[in-house]
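In what follows, a single structure is set out as C-alpha cells and then discussed.
The other protein chains are all here in position, but one chain of the complex has been omitted.
Right after this comes chain A.
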Amino acid sequence: MRIYETDIATPLLLGTAQYPSPKVLQNAIKAAGCEIVTVSLRRETAQGTGAGFWDVIRQTGAKILPNTAGCHTAREAITTAQMARDIFETDWIKLEVIGHADNLQPDVFELVHAARVLSADGFKVFPYMTDDLVVGEKLIEAGCKVLMPWGAPIGSGQGLRNPDALRAMRAHFPDIPLIVDAGIGRPSDAAAAMEIGMDAVLLNTAVAKAGDPVQMARAMAMAVRAGRTGYQAGPMERRDVAVPSTPVLGLAELV
C-alpha cells in the first residue's frame, strides 16, 4: 500500500492508548510489525512535555500519525493539527472531529471544512469518516488522498456493521487508499475488512484491551495479511447449492 508517497508493507495501523504499560505497547507494535502508529496529541502530550511516553513510541521506530482525538469542532481540530505538526515534526494528521457524544461518530460537516483548511496548509490528511460516498467525494475534493471509513463506533468492537457500504466505497474510489478505522473487535473482523478490498485497518482497543495485547497484535497482523492475500487471490462467489469438490464425470464403471 502506498499512502502519501510512503510505502507500507504491513496494512495494520495501531492506536497507542489504553495499553497496560508502555512496555506492552512497544512489544505489541513490534509483534505486529506495525509501521504506523497514531498518537493523541491532546491526551498524551499537550501541556507539559509528555516526553517520556513520546520517547517510548519513538523507540519503536514506527512512523507517527498524530490524531486530533477528542476535538469537537473544525477550529479545535485545526489548532490541534498545527500543534501536532510542531511537536511530532510531521505533516501527517489523522483528522477526527467528533459529532456525537454517545457513539462518537464524526461530524462530517466540520470534518470536510477542517480537511480543506489543513490540506491547503500543506497537511496530509487522514480523515476519520462515516462510510458515506458523498462525504468521501467531498473529502477528496478538499484535498484528502486517503479515506478512513469507520467499521463500527470507536471502541465498540462490533466489527463491520455495514460491509456493503465499504464495498460500495471500494468500487467508487478504486484508486484511493481506504483504511477501516474503528470498530474492529477480533482478528476475523480485520480479515473481513481486507477481504472486501480495504487497503489497511486501524485499530486500538481490540489489541490494548485484549487479555494478552502482544499476542492479539500478532493475530491482527496475520489476519490483515490473510485478508489482503485472499482479496488479491480473488475469492470464489457464493452459491445457493452444494457442488461436489470431486468431479462427478469420468467415474470408474464398477459393473
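To be clear about the criterion, a residue touches a chain if its C-beta (ideal position, glycine included) is under 8 Å from a C-beta of that chain, and two chains touch if they have at least 3 such contacts; residues count from 1.
We take it that contacts and distances are computed from a predicted model.
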Candidate names "Probable chemoreceptor glutamine deamidase CheD", "(2Fe-2S) ferredoxin domain-containing protein", "Thiamine biosynthesis protein thio" or "ABC transporter permease"; UniProt protein name, chain not shown: "Thiamine biosynthesis protein thio"
Full-complex contact with the absent chain, from A:Lys23, A:Arg58 or A:His100: A:Lys23
Residue, one of A:Gly61, A:Gly122 or A:Gly211, that touches the chain absent here: A:Gly211
Candidates A:Met1, A:Val56 or A:Ile176 - the one touching the absent chain: A:Val56
Residues from chain A at the interface with the omitted partner, ascending: 20-24, 26, 43-53, 55-56, 155, 209, 211
